[in-house]
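First, the structure itself, so that you have it in front of you.
Only one protein chain is missing from this complex, and each of the others stays in its spot.
Our next item is subunit A:
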Amino acid sequence: MNMKAYSTLLLATCSAILTTQLSTPAHAQAPLSAIGKGEGDLNVVAWEGYADDAWVKPFEETTGCKVHRKYVGSSDEMVALTRMGGGKGFDVVSASGDASLRLIFGKTVQPVNTALITAFDDVMPELKAPGFNTVKDVHYGVSYEWGPNVLMWNTKDITTAPTSWSVIYDKAYAGVITVPDNPIQIADAALYLSHTKPELGITDPYELTQTQMDAVVALLKEQRALVKKYWALASDEVDLFKSGDAHVGAAWPYQANTLRAAGVPVQDTIPTEGATGWADSWMISAHAQHPNCAYLWINHVMTPKVQAQQALSFGETPANTKACAEMDALQPGSCKQYHADASPAYFSSIKFWKTPVHQCGNGQNTCLDYSAWQRAWQQVKQ
(Lines give C-alpha, C1' and ligand atoms only; values in the text may rest on other atoms or scores of the structure.)
Protein backbone atom coordinates (compact mmCIF):
# COMPACT_ATOMS: atom_id res chain seq x y z
CA MET A 1 0.00 0.00 0.00
CA ASN A 2 1.45 3.39 -0.89
CA MET A 3 1.65 6.23 1.59
CA LYS A 4 -1.31 8.17 0.22
CA ALA A 5 -3.67 5.22 0.25
CA TYR A 6 -2.51 4.38 3.73
CA SER A 7 -3.25 7.84 5.11
CA THR A 8 -6.65 7.88 3.40
CA LEU A 9 -7.51 4.60 5.06
CA LEU A 10 -6.29 5.94 8.39
CA LEU A 11 -8.42 9.06 8.06
CA ALA A 12 -11.45 7.08 7.01
CA THR A 13 -11.26 4.71 9.98
CA CYS A 14 -10.62 7.60 12.33
CA SER A 15 -13.59 9.59 11.20
CA ALA A 16 -15.79 6.47 11.18
CA ILE A 17 -14.90 5.76 14.80
CA LEU A 18 -15.27 9.38 15.86
CA THR A 19 -18.70 9.76 14.23
CA THR A 20 -20.03 6.67 15.99
CA GLN A 21 -18.68 8.06 19.24
CA LEU A 22 -20.15 11.50 18.74
CA SER A 23 -23.49 10.59 17.29
CA THR A 24 -24.78 8.67 20.31
CA PRO A 25 -27.85 10.70 21.31
CA ALA A 26 -28.05 11.79 24.92
CA HIS A 27 -31.79 11.97 25.49
CA ALA A 28 -32.75 11.55 29.12
CA GLN A 29 -36.00 9.74 29.80
CA ALA A 30 -38.81 11.39 31.75
CA PRO A 31 -39.43 9.76 35.13
CA LEU A 32 -42.16 7.12 35.29
CA SER A 33 -45.60 8.24 36.39
CA ALA A 34 -46.69 4.74 37.40
CA ILE A 35 -44.80 1.51 37.95
CA GLY A 36 -45.73 -1.08 35.35
CA LYS A 37 -44.89 -4.74 35.03
CA GLY A 38 -41.19 -5.62 35.42
CA GLU A 39 -39.14 -5.99 32.22
CA GLY A 40 -37.59 -9.26 33.41
CA ASP A 41 -34.03 -8.00 34.00
CA LEU A 42 -32.27 -5.47 36.20
CA ASN A 43 -28.64 -4.38 35.88
CA VAL A 44 -27.24 -3.25 39.21
CA VAL A 45 -23.96 -1.39 39.83
CA ALA A 46 -23.36 -1.46 43.57
CA TRP A 47 -20.93 -1.50 46.45
CA GLU A 48 -19.72 -4.94 47.49
CA GLY A 49 -22.38 -6.41 49.76
CA TYR A 50 -25.19 -4.17 48.48
CA ALA A 51 -26.96 -6.77 46.36
CA ASP A 52 -26.86 -9.75 48.68
CA ASP A 53 -28.74 -12.95 47.83
CA ALA A 54 -30.61 -12.57 51.12
CA TRP A 55 -32.75 -9.86 49.54
CA VAL A 56 -32.02 -10.35 45.84
CA LYS A 57 -33.57 -13.84 45.71
CA PRO A 58 -36.94 -12.78 47.23
CA PHE A 59 -36.97 -9.77 44.88
CA GLU A 60 -36.41 -11.97 41.82
CA GLU A 61 -39.15 -14.34 42.90
CA THR A 62 -41.83 -11.69 43.51
CA THR A 63 -41.08 -9.36 40.59
CA GLY A 64 -39.58 -11.66 37.97
CA CYS A 65 -36.74 -9.18 37.47
CA LYS A 66 -33.50 -11.13 37.15
CA VAL A 67 -30.72 -9.21 38.91
CA HIS A 68 -27.32 -8.83 37.20
CA ARG A 69 -24.72 -7.42 39.60
CA LYS A 70 -21.51 -5.50 39.12
CA TYR A 71 -19.62 -4.70 42.31
CA VAL A 72 -17.21 -1.79 42.73
CA GLY A 73 -14.65 -0.84 45.38
CA SER A 74 -14.55 2.94 45.03
CA SER A 75 -16.74 5.84 43.97
CA ASP A 76 -14.44 6.59 41.07
CA GLU A 77 -14.83 3.07 39.77
CA MET A 78 -18.59 3.42 40.16
CA VAL A 79 -18.65 6.64 38.16
CA ALA A 80 -16.39 5.19 35.44
CA LEU A 81 -18.46 2.01 35.18
CA THR A 82 -21.80 3.82 34.90
CA ARG A 83 -20.46 6.13 32.19
CA MET A 84 -19.29 3.24 30.02
CA GLY A 85 -21.45 2.45 27.02
CA GLY A 86 -23.28 5.77 27.28
CA GLY A 87 -25.00 4.73 30.50
CA LYS A 88 -27.00 1.92 28.87
CA GLY A 89 -25.15 -0.79 30.76
CA PHE A 90 -26.94 -0.33 34.07
CA ASP A 91 -30.37 0.47 35.50
CA VAL A 92 -29.68 1.33 39.14
CA VAL A 93 -26.57 2.36 41.03
CA SER A 94 -25.91 2.73 44.79
CA ALA A 95 -23.93 5.97 44.59
CA SER A 96 -22.22 7.54 47.60
CA GLY A 97 -22.32 11.29 48.21
CA ASP A 98 -18.96 11.83 46.50
CA ALA A 99 -20.17 10.19 43.29
CA SER A 100 -23.83 11.24 43.13
CA LEU A 101 -23.27 14.86 42.06
CA ARG A 102 -20.87 13.75 39.35
CA LEU A 103 -23.58 11.40 38.07
CA ILE A 104 -26.22 14.14 38.18
CA PHE A 105 -24.10 16.79 36.43
CA GLY A 106 -22.80 14.23 33.96
CA LYS A 107 -26.46 13.43 33.08
CA THR A 108 -25.82 9.78 33.88
CA VAL A 109 -28.89 9.48 36.12
CA GLN A 110 -32.52 10.59 35.77
CA PRO A 111 -34.91 12.31 38.21
CA VAL A 112 -36.81 9.98 40.52
CA ASN A 113 -40.57 10.27 40.99
CA THR A 114 -40.66 10.01 44.80
CA ALA A 115 -44.46 9.58 44.73
CA LEU A 116 -43.75 6.03 43.48
CA ILE A 117 -41.43 5.23 46.40
CA THR A 118 -43.64 3.68 49.07
CA ALA A 119 -41.28 4.20 51.99
CA PHE A 120 -40.28 7.76 51.08
CA ASP A 121 -42.29 9.31 53.95
CA ASP A 122 -40.41 7.15 56.46
CA VAL A 123 -36.94 8.33 55.35
CA MET A 124 -35.00 10.32 57.96
CA PRO A 125 -35.73 14.05 57.52
CA GLU A 126 -32.00 14.74 56.99
CA LEU A 127 -31.96 12.32 54.07
CA LYS A 128 -35.20 13.15 52.25
CA ALA A 129 -33.64 15.86 50.07
CA PRO A 130 -29.92 16.01 50.91
CA GLY A 131 -27.64 18.16 48.76
CA PHE A 132 -25.87 15.12 47.36
CA ASN A 133 -28.92 13.64 45.64
CA THR A 134 -31.32 16.54 45.26
CA VAL A 135 -30.51 19.51 43.03
CA LYS A 136 -32.87 22.50 42.75
CA ASP A 137 -35.67 20.51 44.44
CA VAL A 138 -35.40 17.71 41.88
CA HIS A 139 -34.75 14.29 43.45
CA TYR A 140 -32.16 12.21 41.57
CA GLY A 141 -31.92 9.45 44.14
CA VAL A 142 -33.43 7.80 47.19
CA SER A 143 -31.22 7.78 50.30
CA TYR A 144 -30.44 4.21 51.27
CA GLU A 145 -27.98 3.62 54.12
CA TRP A 146 -25.06 5.44 55.72
CA GLY A 147 -22.14 4.74 58.01
CA PRO A 148 -18.63 5.60 59.14
CA ASN A 149 -15.19 4.59 57.85
CA VAL A 150 -13.67 2.83 60.81
CA LEU A 151 -10.28 1.95 62.23
CA MET A 152 -9.84 -1.83 62.25
CA TRP A 153 -7.10 -3.88 63.91
CA ASN A 154 -6.19 -7.47 64.67
CA THR A 155 -6.59 -7.92 68.44
CA LYS A 156 -4.03 -10.72 68.55
CA ASP A 157 -1.26 -8.51 67.16
CA ILE A 158 -2.36 -5.21 68.73
CA THR A 159 -3.58 -5.93 72.24
CA THR A 160 -4.25 -2.40 73.51
CA ALA A 161 -7.24 -1.00 71.66
CA PRO A 162 -6.16 2.12 69.72
CA THR A 163 -8.37 5.20 70.11
CA SER A 164 -6.74 7.53 67.57
CA TRP A 165 -6.17 7.47 63.83
CA SER A 166 -2.50 8.14 64.71
CA VAL A 167 -1.81 4.37 64.59
CA ILE A 168 -2.08 4.30 60.80
CA TYR A 169 0.61 7.01 60.61
CA ASP A 170 2.79 5.40 63.30
CA LYS A 171 6.23 3.97 62.42
CA ALA A 172 5.69 1.31 65.09
CA TYR A 173 3.30 -0.37 62.65
CA ALA A 174 5.48 -0.06 59.55
CA GLY A 175 4.68 -2.77 57.03
CA VAL A 176 1.41 -3.94 58.58
CA ILE A 177 -0.84 -0.98 57.69
CA THR A 178 -3.42 -1.00 54.89
CA VAL A 179 -5.56 1.89 53.66
CA PRO A 180 -7.99 2.25 50.75
CA ASP A 181 -6.61 2.98 47.28
CA ASN A 182 -8.94 5.92 46.78
CA PRO A 183 -8.38 9.69 46.39
CA ILE A 184 -11.16 10.36 48.92
CA GLN A 185 -8.77 8.83 51.49
CA ILE A 186 -7.12 12.28 51.45
CA ALA A 187 -10.11 13.49 53.52
CA ASP A 188 -9.26 10.98 56.27
CA ALA A 189 -5.76 12.42 56.55
CA ALA A 190 -7.20 15.96 56.43
CA LEU A 191 -9.61 15.12 59.26
CA TYR A 192 -6.70 13.77 61.31
CA LEU A 193 -4.60 16.89 60.61
CA SER A 194 -7.49 19.19 61.55
CA HIS A 195 -7.04 17.80 65.08
CA THR A 196 -3.25 17.40 65.29
CA LYS A 197 -2.30 20.57 63.37
CA PRO A 198 -5.07 23.11 64.01
CA GLU A 199 -2.81 25.89 62.67
CA LEU A 200 -3.54 24.61 59.15
CA GLY A 201 -7.12 25.80 59.60
CA ILE A 202 -8.85 22.76 58.07
CA THR A 203 -12.55 23.09 58.88
CA ASP A 204 -14.01 20.72 56.30
CA PRO A 205 -11.86 17.77 55.15
CA TYR A 206 -13.36 18.00 51.64
CA GLU A 207 -12.53 21.70 51.22
CA LEU A 208 -8.76 22.00 51.03
CA THR A 209 -6.62 24.84 49.73
CA GLN A 210 -3.29 24.15 48.05
CA THR A 211 -1.34 24.82 51.28
CA GLN A 212 -3.56 22.47 53.25
CA MET A 213 -3.36 19.84 50.51
CA ASP A 214 0.45 20.06 50.53
CA ALA A 215 0.47 19.30 54.26
CA VAL A 216 -1.94 16.38 53.78
CA VAL A 217 0.10 14.96 50.88
CA ALA A 218 3.28 15.24 52.97
CA LEU A 219 1.63 13.22 55.76
CA LEU A 220 0.32 10.63 53.29
CA LYS A 221 3.73 10.28 51.64
CA GLU A 222 5.23 9.50 55.04
CA GLN A 223 2.47 6.97 55.49
CA ARG A 224 3.28 5.27 52.16
CA ALA A 225 6.56 3.98 53.58
CA LEU A 226 4.54 2.21 56.29
CA VAL A 227 1.76 0.84 54.10
CA LYS A 228 1.86 -2.85 53.16
CA LYS A 229 -0.70 -2.47 50.40
CA TYR A 230 -3.37 -0.02 49.30
CA TRP A 231 -6.58 -2.04 49.02
CA ALA A 232 -8.84 -1.54 46.01
CA LEU A 233 -11.66 -3.93 46.90
CA ALA A 234 -13.07 -4.76 50.32
CA SER A 235 -12.17 -8.41 49.68
CA ASP A 236 -8.50 -7.39 49.19
CA GLU A 237 -8.41 -6.01 52.72
CA VAL A 238 -10.11 -9.12 54.06
CA ASP A 239 -7.36 -11.23 52.40
CA LEU A 240 -4.61 -9.04 53.87
CA PHE A 241 -5.95 -9.44 57.40
CA LYS A 242 -6.56 -13.16 56.94
CA SER A 243 -3.01 -13.86 55.76
CA GLY A 244 -1.54 -11.71 58.54
CA ASP A 245 0.08 -9.26 56.11
CA ALA A 246 -1.90 -6.39 57.65
CA HIS A 247 -2.58 -5.80 61.35
CA VAL A 248 -4.24 -2.39 61.29
CA GLY A 249 -5.97 -0.24 58.72
CA ALA A 250 -8.79 1.98 57.57
CA ALA A 251 -11.85 -0.12 56.80
CA TRP A 252 -15.60 -0.29 56.51
CA PRO A 253 -17.62 -2.10 59.18
CA TYR A 254 -18.34 -4.63 56.42
CA GLN A 255 -14.76 -5.96 56.41
CA ALA A 256 -14.79 -6.24 60.21
CA ASN A 257 -18.06 -8.22 60.09
CA THR A 258 -16.75 -10.46 57.29
CA LEU A 259 -13.46 -11.14 59.11
CA ARG A 260 -15.16 -11.87 62.43
CA ALA A 261 -17.50 -14.27 60.64
CA ALA A 262 -14.38 -16.01 59.25
CA GLY A 263 -12.88 -16.30 62.74
CA VAL A 264 -10.21 -13.60 62.40
CA PRO A 265 -9.94 -11.66 65.69
CA VAL A 266 -10.53 -8.07 64.58
CA GLN A 267 -12.07 -5.09 66.31
CA ASP A 268 -13.23 -1.79 64.83
CA THR A 269 -13.89 1.66 66.25
CA ILE A 270 -14.58 5.31 65.45
CA PRO A 271 -11.44 7.02 66.83
CA THR A 272 -11.61 10.21 68.91
CA GLU A 273 -10.90 12.45 65.89
CA GLY A 274 -14.20 11.31 64.39
CA ALA A 275 -14.64 9.65 61.05
CA THR A 276 -15.42 10.23 57.44
CA GLY A 277 -18.33 8.23 56.15
CA TRP A 278 -20.72 7.56 53.34
CA ALA A 279 -24.37 8.23 52.67
CA ASP A 280 -25.57 6.21 49.71
CA SER A 281 -28.48 6.75 47.35
CA TRP A 282 -30.06 4.45 44.80
CA MET A 283 -30.14 6.27 41.49
CA ILE A 284 -31.66 5.29 38.14
CA SER A 285 -29.74 5.47 34.86
CA ALA A 286 -30.77 8.22 32.45
CA HIS A 287 -30.80 5.45 29.83
CA ALA A 288 -32.33 2.71 31.96
CA GLN A 289 -33.51 -0.20 29.81
CA HIS A 290 -35.63 -1.62 32.67
CA PRO A 291 -37.17 1.38 34.50
CA ASN A 292 -40.05 -0.60 36.03
CA CYS A 293 -37.69 -3.15 37.54
CA ALA A 294 -35.56 -0.23 38.77
CA TYR A 295 -38.47 1.29 40.71
CA LEU A 296 -39.54 -2.15 41.97
CA TRP A 297 -35.96 -2.69 43.20
CA ILE A 298 -35.77 0.63 45.06
CA ASN A 299 -39.13 -0.05 46.70
CA HIS A 300 -37.92 -3.51 47.70
CA VAL A 301 -34.63 -2.38 49.26
CA MET A 302 -36.36 0.50 51.08
CA THR A 303 -38.69 -1.85 52.97
CA PRO A 304 -37.87 -1.99 56.72
CA LYS A 305 -36.92 -5.67 56.39
CA VAL A 306 -34.28 -5.27 53.68
CA GLN A 307 -33.08 -2.02 55.28
CA ALA A 308 -32.46 -3.97 58.48
CA GLN A 309 -30.76 -6.90 56.66
CA GLN A 310 -28.50 -4.52 54.78
CA ALA A 311 -27.67 -2.56 57.93
CA LEU A 312 -26.64 -5.68 59.81
CA SER A 313 -24.67 -7.34 57.03
CA PHE A 314 -22.70 -4.21 56.16
CA GLY A 315 -22.61 -2.59 59.60
CA GLU A 316 -24.36 0.66 58.72
CA THR A 317 -27.45 2.68 59.53
CA PRO A 318 -30.68 2.52 57.52
CA ALA A 319 -32.33 5.62 56.08
CA ASN A 320 -35.80 4.19 56.75
CA THR A 321 -36.77 5.10 60.33
CA LYS A 322 -39.13 2.12 60.51
CA ALA A 323 -36.23 -0.36 60.25
CA CYS A 324 -35.35 -0.24 63.97
CA ALA A 325 -37.83 -2.92 65.08
CA GLU A 326 -36.77 -5.22 62.24
CA MET A 327 -33.11 -4.84 63.23
CA ASP A 328 -33.82 -5.81 66.84
CA ALA A 329 -35.88 -8.75 65.61
CA LEU A 330 -32.92 -10.01 63.55
CA GLN A 331 -30.29 -9.30 66.21
CA PRO A 332 -31.39 -7.97 69.60
CA GLY A 333 -29.81 -4.63 70.52
CA SER A 334 -28.62 -3.94 66.97
CA CYS A 335 -30.92 -0.94 66.51
CA LYS A 336 -29.07 0.88 69.29
CA GLN A 337 -25.67 -0.53 68.25
CA TYR A 338 -25.99 1.00 64.78
CA HIS A 339 -27.60 4.19 66.09
CA ALA A 340 -30.84 3.64 64.21
CA ASP A 341 -32.73 4.79 67.33
CA ALA A 342 -31.03 8.16 67.79
CA SER A 343 -29.81 8.85 64.31
CA PRO A 344 -29.82 12.70 64.06
CA ALA A 345 -27.01 13.32 66.61
CA TYR A 346 -24.90 10.45 65.27
CA PHE A 347 -25.60 11.57 61.73
CA SER A 348 -24.15 15.03 62.35
CA SER A 349 -20.95 13.57 63.87
CA ILE A 350 -19.84 11.97 60.60
CA LYS A 351 -18.07 13.91 57.85
CA PHE A 352 -19.85 12.44 54.85
CA TRP A 353 -18.07 11.93 51.53
CA LYS A 354 -18.76 14.63 48.98
CA THR A 355 -17.16 15.62 45.70
CA PRO A 356 -14.49 18.28 46.27
CA VAL A 357 -15.13 21.38 44.12
CA HIS A 358 -13.47 24.78 43.59
CA GLN A 359 -15.99 26.62 45.77
CA CYS A 360 -15.14 26.37 49.45
CA GLY A 361 -17.99 26.57 51.94
CA ASN A 362 -16.84 30.05 53.02
CA GLY A 363 -17.56 31.63 49.64
CA GLN A 364 -13.94 31.49 48.47
CA ASN A 365 -12.93 29.84 45.22
CA THR A 366 -9.51 28.69 46.40
CA CYS A 367 -10.33 25.05 47.13
CA LEU A 368 -9.01 22.19 45.01
CA ASP A 369 -11.43 20.28 42.83
CA TYR A 370 -11.59 16.52 42.50
CA SER A 371 -9.21 16.22 39.56
CA ALA A 372 -6.57 17.90 41.75
CA TRP A 373 -7.39 15.33 44.45
CA GLN A 374 -6.91 12.49 41.98
CA ARG A 375 -3.54 13.90 40.92
CA ALA A 376 -2.51 14.36 44.56
CA TRP A 377 -3.44 10.74 45.30
CA GLN A 378 -1.31 9.52 42.40
CA GLN A 379 1.58 11.56 43.82
CA VAL A 380 1.05 9.89 47.19
CA LYS A 381 1.02 6.37 45.73
CA GLN A 382 3.78 6.91 43.17
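The criterion applied here is as follows: a residue touches a chain if its C-beta (ideal position, glycine included) is under 8 Å from a C-beta of that chain, and two chains touch if they have at least 3 such contacts; residues count from 1.
Following the convention adopted for this analysis, contacts and distances are computed from a predicted model.
One chain of this complex is left out of the view, and of "Rieske 2Fe-2S domain-containing protein", "Ligase-associated DNA damage response endonuclease PdeM", "ABC transporter permease" or "FAS1-like dehydratase domain-containing protein", the protein name its UniProt record gives is "ABC transporter permease".
Annotation: of A:K37, A:K107 or A:R260, A:K107 touches the absent chain (contact as defined above). Residue A:K381 is the one among A:K37, A:K57, A:K156 or A:K381 that touches the chain not shown.
Touch with the hidden chain on the side of subunit A covers residues 1, 9-10, 13-14, 16-18, 74, 76-77, 79-81, 83, 101-102, 105-108, 175, 224-225, 227-230, 232, 243-245, 355, 357, 369-371, 374-375, 378-379, 381-382.
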